[in-house]
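Removed from the display is one protein chain of the complex; every other protein chain stays in position.
Letters are used for the chains, namely A, B and C, taken in the order the chains are written, and counting of residues starts over at 1 for each.
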Amino acid sequence: MPDTPRFDGPLAESWIRAIAAAVEKEQPRLTELDSAIGDGDHGSNLQRGFTAALTALDALGPADPGAVLTKTGTTLISKVGGASGPLYGKAFRAIGAALPGPAAPATLAEALSAGLDAVRLLGKAEPGDKTIVDAWTPAVTAFRTAAATGATLPEAATAAADAAEQGARDTTPLQARKGRASYLGERSIGHQDPGATSTALIFRTLAETLTT
Amino acid sequence: MPDTPRFDGPLAESWIRAIAAAVEKEQPRLTELDSAIGDGDHGSNLQRGFTAALTALDALGPADPGAVLTKTGTTLISKVGGASGPLYGKAFRAIGAALPGPAAPATLAEALSAGLDAVRLLGKAEPGDKTIVDAWTPAVTAFRTAAATGATLPEAATAAADAAEQGARDTTPLQARKGRASYLGERSIGHQDPGATSTALIFRTLAETLTT
Amino acid sequence: MKKLINTPESVLEDALAGVAAAHPELAVDIPNRVITRAARPAGPKVALISGGGSGHEPLHGGFVGPGMLDAACPGEVFTSPVPDQMLAAAKAVENGAGVVFVVKNYTGDVMNFELAAELAAEEGLEVRTVLVNDDVAVEDSTWTAGRRGTGATVLVEKTAGALAERGAPLDEVAALGERVNAASRSFAIALTAATVPAAGKPGFDLPEDEIEVGVGIHGEPGRRREKLRPARDLAAEVVDTILTDHHLTPGDEVIALLNGLGATPLLELYVVYGEVAARLAERGITVARSLVGNYVTSLDMAGFSLTLTKADTQLLELWDAPVDTPALKRA
Partner (left out) sequence: MKKLINTPESVLEDALAGVAAAHPELAVDIPNRVITRAARPAGPKVALISGGGSGHEPLHGGFVGPGMLDAACPGEVFTSPVPDQMLAAAKAVENGAGVVFVVKNYTGDVMNFELAAELAAEEGLEVRTVLVNDDVAVEDSTWTAGRRGTGATVLVEKTAGALAERGAPLDEVAALGERVNAASRSFAIALTAATVPAAGKPGFDLPEDEIEVGVGIHGEPGRRREKLRPARDLAAEVVDTILTDHHLTPGDEVIALLNGLGATPLLELYVVYGEVAARLAERGITVARSLVGNYVTSLDMAGFSLTLTKADTQLLELWDAPVDTPALKRA
């Protein structure tokens, strides 16, 4: 299918730049969610990280998607701290490592899946623990299913974003078992997880980047 | 004048007990005045001191006025701290030292004057500095004048109490130059001095003790 | 928010400049956010490195010096440091005998130190990690991120630091650190919440007559809220809570750390300590050593934490060993 556009370096860079813009815009909301069941810094953590990633990508110049995303992950690890820094950092590095060149939907699906594996390896969270994993898992499943049935990149990414958002919403009734929110015990129930919410944002941004 | 009652041990003890009761009652007012231009402890300082004096007098048993007042002064020195403890302590010790036995008005006048001298020697305040001295000075003058013109103890003490109260009121427009209130500079103007106020209380109590 | 700062963004950097100016005995690498001793130890020695979010001073920078830490990595306020800091620190102080990371058990700290350990290993350094998790307010179950690391950090850093200073090998220093952590339990009570400069308002709302029982050093919620009670009752409750979890028995000896959370006057800490000592005596526990003061703070939080470490001859001897850091000195 030579007509299907592939996920290349410029698209990868657009994705990261779009995440930075989205995080900037959604920072108050992420902060508010993290204030309810965490320590209120998830928004500023991600803003610090993705702002630094923009600078890093400026310095990198044109590159293949793997290099763009690996650089992004490395920057997040170096700049964010907290729980989300290493988790998203490792995730983007894993996605990058799985994308040596421009990628078709199926390859991108596997790369996103590698990102999830990295999050789970480091954070040891199971689905249902009220974390990033609860948005990322359905997103990967949706992306992979769409890709397997011949969806284009925008179609697969939109399905993934929808699934991630649903996954994020579904964290609300859960009791947190990982991260800071777990200290709240039952009091964590009834709040949407900030990390799952930012994951949904990352997938929605991917869909938008690929669509426009 | 064998009919004129003299200031003896029981009267001295009644005076101190009456001061303790008056301080207990007026504590909020003294505290309030000291909060305005000092550190708000003048009431509790005196209460602590005179409560201890009661215990000391219980232990002392019947004694001549000199012993009663010396014991009171010593107790104030030992229990009060702050500025007022040494000042009133020295004052009562000086009054006591001047009263070897039951005293006629003229002798008590000189004893009260010795109390003022003790305050001034230790505190180095001049009249007009907005201190105890501003109530005690006119009180001694009034007591001495009355005694010199043949007044009885109750008459002399009432004149002294009136003068002390006037002296205390007259501290209001003064700028403090001694003690904690002096740190306020011009901001001490417009407030009645707590120490002058407790001095007026001490003289009013003497008048009441001698009258009843 | 009333704070002695320039801007919320620059707090860490500005504070590090102050640390550098105040402590010629420390070397402060401001860009890399690493504090080390100005004078490197002579022979090979296990390098002890700790770090964590800022706002808990003197932890950890105040414990860098002979007999305690080789380096500290301060993160942003209440935010774990990043792996680059720990890697830079490890490279700066590694001295031929390996590196021990002392890590307080918070998800962010654990993961960032884990990545640092990976990076350090890639550079050929031998790294061991000692996890500190002493706060009994959190149940140590699969339902949580595990007990939080608080006051025991001081005990671990002091005793492991003393052992490292004597030339003990890597595994021995790490094992000692783990042993001290296992022998330690802490519990804290807050009277007020801390205000993170970037947040600009207190981390939680506490009515004028209520306390947070079992609070965490970042203002994490405790077991419950209740009315303020006399120091005697609070001390007894804290002692009893720790003893329940700790299984100390009459006759046991402890090192007691009564720690101020930042805004509690020393006068009040001594009032509490008097009651803690009395309660421990009632329960038959002997305080072999004690330390009262602000060691693991939570910015401007008012309150205290108590840490009890079961003592034995080796621990007491290491606790008593000389130390020369800004916040802890012993001849």
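The rule is short, and it goes like this: a contact is a pair of C-beta atoms (placed from the backbone, for glycine too) under 8 Å apart; a residue touches a chain by one contact, two chains touch by 3 or more.
Nothing here was measured: the structure is a model prediction, and the numbers come from that model.
Shown chains touched by the hidden chain across the complete assembly: B, C.
When the whole complex is considered, the residue among C:V82, C:A97 or C:A277 that touches the unshown chain is C:A277. Touch with the chain that is not drawn comes from one residue among C:E57, C:D134, C:E165 or C:E220, which is C:E57. Touch with the chain that is not drawn comes from one residue among B:P86, B:G115, B:G167 or B:P194, which is B:P86. Here the missing chain is touched by one residue of C:I5, C:A39, C:A121 or C:A182, and it is C:I5. Across the interface with the omitted chain, chain B contributes residues 35, 39-41, 44-45, 77-87, 89-90, 122-123, 175, 177-180, 182-185, 187.
Although one chain is not displayed, chain C still touches it through residues 2-7, 11, 14-22, 54-55, 57-58, 62, 77, 191-192, 208-209, 211, 228, 230-232, 234, 258, 262-275, 277-278, 287, 290-292, 294, 297, 299-300, 302-304, 322, 324, 329-331.
Assume only the chains that are shown with their structure count from here on.
Chains that count as touching both chain B and chain C, per the definition above, do not exist in this structure.
Of all chains present, the one whose mean CA position sits nearest the global mean of protein CA atoms is C.
Of all chains, the one whose mean C-alpha position sits at the greatest distance from that of chain A is B.
If you average the Cα atoms of chain B and of chain C, the two centres end up 56 Å apart.
Look at where the CA atoms of chain A average out and do the same for chain B: the two points lie 79 Å apart.
Centres computed as Cα averages put chain A at a distance of 33 Å from chain C.
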